[in-house]
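Here the complex is missing a single protein chain, while all its other protein chains stay put.
Take a look at chain A:
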Amino acid sequence: MSATTTTAETAEPAPVHAESLARLLVAGERPPRPNALRTSLTFGWRAMLKIKHVPEQLFDVTAFPIMMVLMYTYLFGGALAGSPTQYLQYLLPGILVMSVVMITMYTGVSVNTDIEKGVFDRFRSLPIWRPSTMVGYLLGDALRYTIASIVMLAVGLLMGFRPDGGFMGVAAGVLLLLVFSFAFSWVWTMFGLLLRTEKSVMGVSMMVLFPLTFLSDIFVRPETMPGWLQAFVNNNPVTHVAAAVRGLMQGSWPSMEIAWSLGWAALLIAVFGPVTMRLYNRK
């Protein structure tokens, strides 16, 4: 019993005011039902509040990306491209894609830890557009992806990354990455609802993410790989996104790669969105 009555017992709550409560109930007018955008944004606001109250959770979008840039640039740079600075020009857009795509898995973890809590019952018993709870998570996560992108680009610029595409090219690249990550996150909302524990969500995420991010053109061009691997790498959505982001940041307009990235994004939402919502409704 005492487990539920924790710390703050010292501050005795004030008594309940039955009369003002009664007045409130009588005065309570029901406003018209909010639309889908409004409820989604409200859930996005909830995600922001969570970041505000638990800022430690930004660790994975700051320290982790910095580590990735530093490690891979200096580890592979000399061997693969002659010098780290030269390699960085090729690597940075790709490693940005890799880091952000990897961070998407935390969506699944937070959905999974949240779903067990009573507050989900309340959300699910509200007369609102059903997917807005999930969209809210993803909107909050989009902020995290943006922070991660800015941090990595800042570190990259300090290390000598000089994108030919200028500010606009870089911004367009980041925007494309955000769109893809938003779509890709629906995979994790599905697993977050499907799997029983946080650990299994992490496990499955890693199984998917490692091959998907490493078996791409992020670190090296696919030409030196065996044919069967090239077949996978060239059709890997992460390759398309990395190539598109790289192209945009280098100042070109890789329309095919952009189309492939957006196509994959649409496909991911079309498949995993409904599955997520089905699981959400059935939970």
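Just so we're on the same page, a residue touches a chain if its C-beta (ideal position, glycine included) is under 8 Å from a C-beta of that chain, and two chains touch if they have at least 3 such contacts; residues count from 1.
In the analysis below, contacts and distances are computed from a predicted model.
*Asks:* Considering only the chain that is not displayed, what protein name does its UniProt record carry among "ABC-type xenobiotic transporter", "3-isopropylmalate dehydratase large subunit", "Copper resistance protein B" or "PDGLE domain-containing protein"?
*Replies:* The UniProt record for the chain left out of view names it "ABC-type xenobiotic transporter".
*Asks:* Out of A:L126, A:A231, A:M256 or A:A270, which touches the unshown chain?
*Replies:* Of these options, the touching residue for the absent chain is A:L126.
*Asks:* Looking at the full complex, which residue from A:A18, A:A79 or A:L158 touches the chain that isn't shown here?
*Replies:* A:A18
*Asks:* Which positions on chain A touch the chain that was left off?
*Replies:* Output for chain A: 1, 4-9, 11, 13-18, 20-22, 24-26, 28, 30-35, 38-39, 42-43, 45-46, 49-50, 53-54, 117-119, 121-128, 282.
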